[in-house]
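With one protein chain removed, the remaining protein chains of the complex are shown where they sit.
So that you can tell them apart, the chains are marked A and B in the order they are listed, and the count of residues begins at 1 in each.
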Amino acid sequence: MWNWLHQLASPPCFNRFVAMLLPWLAAAWLTTFMIGLWWSLVKAPADYQQGEGYRIIFIHVPAAWLSLFIYVVMASVAAIGLVWKFKLAPVFTAASAPLGAAFTALTLVTGSVWGKPMWGTWWVWDARLTSELILLFLYLGYIALQNTISDVRSRNQAGAILLIVGVVNIPIIHYSVEWWNTLHQPASIMKFDSPSVHPQMLYPLLLMAISFKLFYGTALLLAMQCILWQRQRGGNEYA
Amino acid sequence: MYSSPLFKGYRAIVQRDLTSLRRRPFDWLLPLAFFMLVNMLFAIAIGGDRTALANVAPAIIWSAVLLAALLTHDGILRPDYESGFMEQLLLSPHPLPLVALAKSSVHWLTTGVPLMLVAPLVAMMLGLSPRGIQALLLTLPPTTIAMSLLTVFAAALTVGQKNHLLATLLVLPLTIPLLIFAVATIDSAVAGQSLLAPAALLSALAILALTLLPLAIAGVIRIMGGQ
Partner (left out) sequence: MTERQKRRLILLTVLVFGIGSATALMLYAFQQNLLFFLTPTQVAAGQAPEARAFRLGGMVQDGSVERQEGIAVQFRVTDFAQEVLVEYDGILPDLFREGQGVVVRGQFRQNVFYADEVLAKHDENYMPLEVKDALEAAKTLTTE
């Protein structure tokens, strides 16, 4: 298993792997996204309280999940890369960071658009919104660090440690819902006993979440390939 | 235990750094001046409204504390790298987490403690109520301890960087829980509510920083030393 992973980490092997996987991943993303979009925007019924406006959750919630997910994945990959010295681990985190930052920004923008009609304000400094903003700055800090350290090896390892320290903030983000009893709703999907989102709305939401994750996978592979090509051309960017 | 060789190195570094700082008083007086200045800027900007000033006093003081502590990051590790002292430390058998802890202790003694002495004074000038000042005194030690560790972490990450703003981008997001709970403690004290919950959370954060950050700092010091 380790051998196979180490082999995969060599660029030619990785390129073959990407060429094999990419079409399927992209097709899966497009299919789920199209179905999910139709399901959530057309087929799913309007909410009893929020009317049609609630439909923004089909973008907002998957983006919020993904923004957290990417950071945790980056930190895990960074930790693994630090211990077992995978060559691709720094490429993975470097390619993920802008994607994560973009989805965090998307979460903030859609949340704000949703907040105006629903709560009566564009922005509330409650724990969850603030945590999402902190997450954005964590991403930006990592990206800035990557851009300032010139030595490749120290850049990779210092970035990995920063990610691991930053991931300690992720539980704070996740449990902030319970810490602060705010006007932002409690996380209603994460309760496994009886989801209080009606199935007619829950299924398209979950489908959109899967679609977003597939998009992340597709974009990640492309971005990693770009970084590897840049490196081959002698730019020696990243890794 | 204190006399064991592990702690000899810790003590030696603390003593060495304190001696060198005693000879350069400017290094620890400057953050104090900065702290007072930031507070003064806010007081002047907000103007003569004493109740408004008292209401935002905790927010001003805490932002100023965090910024003043972070301001000193450049002087913590860079001289050691430039003089080759860090290379010696890396080659020596001293455990690096203890080196990190020693560096943080020195930073706390020379930045955290002076800030702790001056902050109540500034709080009085801003019109914070006596209960608020009590709460401030209670929250200053854990917050400044955690802040010192974070500052050394920033110093380790940005050693050799020309751009001093990078350290703020890396560390300020991590200080936000500290800020929230520190201000919440004072606010609940002023409002006459129990301040046990935020104070406990603040201590928990300080303990976490004290246990985990020396390991992270040690890792970064080793990476940057191997450049």
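Quick notes
Throughout what follows, contacts are C-beta pairs under 8 Å (C-beta built on N, C-alpha and C of every residue); 3 or more make two chains touch, one makes a residue touch a chain.
Just so it is clear, the model here is predicted, and its values are computed rather than measured.
Within the complete assembly, A:Val124 is the residue of A:Ala102, A:Val124, A:Ala144 or A:Leu206 that touches the hidden chain. The chain not shown here is touched by just one of B:Val38, B:Val118, B:Val190 or B:Val220, and that residue is B:Val190.
Although one chain is not drawn, the whole complex shows that of B:Leu21, B:Leu109, B:Ile176 or B:Leu210 it is B:Leu210 that touches it. Against the chain not displayed here, subunit A makes contact via residues 45-50, 53-54, 57, 117-121, 124, 126, 178-183, 185-186, 188, 196-198, 200-201. Interface with the hidden chain, as seen from subunit B, comprises residues 6, 51, 55, 95, 97, 184, 190-194, 196-198, 200-201, 203-205, 207-208, 210-212.
Basically, only the chains that are shown with their structure count from here on.
The centroid of the Cα atoms in subunit A and the matching centroid in subunit B are 32 Å apart. Residue ranges on subunit A touching subunit B, taken from their complex, read 130, 134, 137-138, 140-141, 144-145, 148-149, 151, 153-154, 157-158, 161-162, 164-166, 168-169, 172.
Interface residues of subunit B facing subunit A in the complex, by the touch rule stated above, are 153, 157-158, 161, 163, 166, 169-170, 172-174, 176-177, 208, 212-213, 216, 219-220, 223-224, 226-227.
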